[in-house]
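Below is one structure, written out as structure tokens; the observations come after it.
The other protein chains are all here in position, but one chain of the complex has been omitted.
So, chain A:
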Amino acid sequence: MLEIRNLTVKIADEDKQILNGLNLTVNDGEVAAIMGPNGSGKSTLSYVIAGKEDYEVLDGEILLNGENVLEMEADARAAAGIFLAFQYPLEIPGVATMTFLKAAMNAQRKARGEDELLTPDFIKQVNAAADKLGIAKDMLRRPLNVGFSGGEKKRMEILQMALLSPSMCILDETDSGLDIDALRIVAEGVNALRAKNRSFLVITHYQRLLDHIVPDTVHVMSKGRIVKTGGKELALELEKSGYAAYGEAA
């Protein structure tokens, strides 16, 4: 369960405040969507939860299963179960995808005091997960994300999500840059991971992703706080009327 209370954040080294006392709760097993216009602070929220250092938290707390994650480094937060699927996944030149996956999985296991994965088990897990997402074997040998298409990068994010088995998944504009077929594959991948002990925070600008990943709750974000909460029908309403009613142009 993720609980965010009165989260107030500014960009480090600047006076610009982005989040203004944001409150949000995502229960175990819940799929929550956050919608909002550009510049409302959606991506900032995802980065602050994941522990990016460009921001300064002025007030508030973020609790994951009752534990305040703001004191933790980004890698410790990952080991604790937070996963962020990036809007623009980074390229890691020279590091084969397989090598990266194994390093990441073992680093998290080590942080949790578990033994390293045996290579045959690791390969089995990766192959099974890659098959489900239609990721070709040769892609796993290539340097992570280097030269991947937009769709391939997003699928790779979901593959990592499946292998790292996080309890809190944040999807930042995962639909951006995807055609309808790629969107369907990615959404199916996410839906297959829905579970009682896993929560999702789906950040999106458009309703169309939510046709494929149907949320339990929809939050509207504006000017750095949650201004309205409703069921999945709220997304359809927004699609029609836009964000104007929430004090910002779409």
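Operating definition for what follows: a residue touches a chain if its C-beta (ideal position, glycine included) is under 8 Å from a C-beta of that chain, and two chains touch if they have at least 3 such contacts; residues count from 1.
Following the convention adopted for this analysis, contacts and distances are computed from a predicted model.
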Leaving aside the chains on screen, match the unshown one to its UniProt name from "Peptide/nickel transport system permease protein", "ATP-binding cassette domain-containing protein", "Fe-S cluster assembly protein SufB" or "Chemotaxis protein CheX".
"Fe-S cluster assembly protein SufB"
Out of A:F86, A:F148 or A:F200, which residue would touch the omitted chain in the full complex?
A:F86
Of the residues listed, A:A50, A:I135, A:I203 or A:V220, which one is in contact with the missing chain?
A:A50
Those residues of chain A that touch the unshown chain are 12-13, 50-54, 73-75, 77-79, 83-84, 86, 89-96, 99-100, 103-105, 107-108, 111, 143, 160, 164
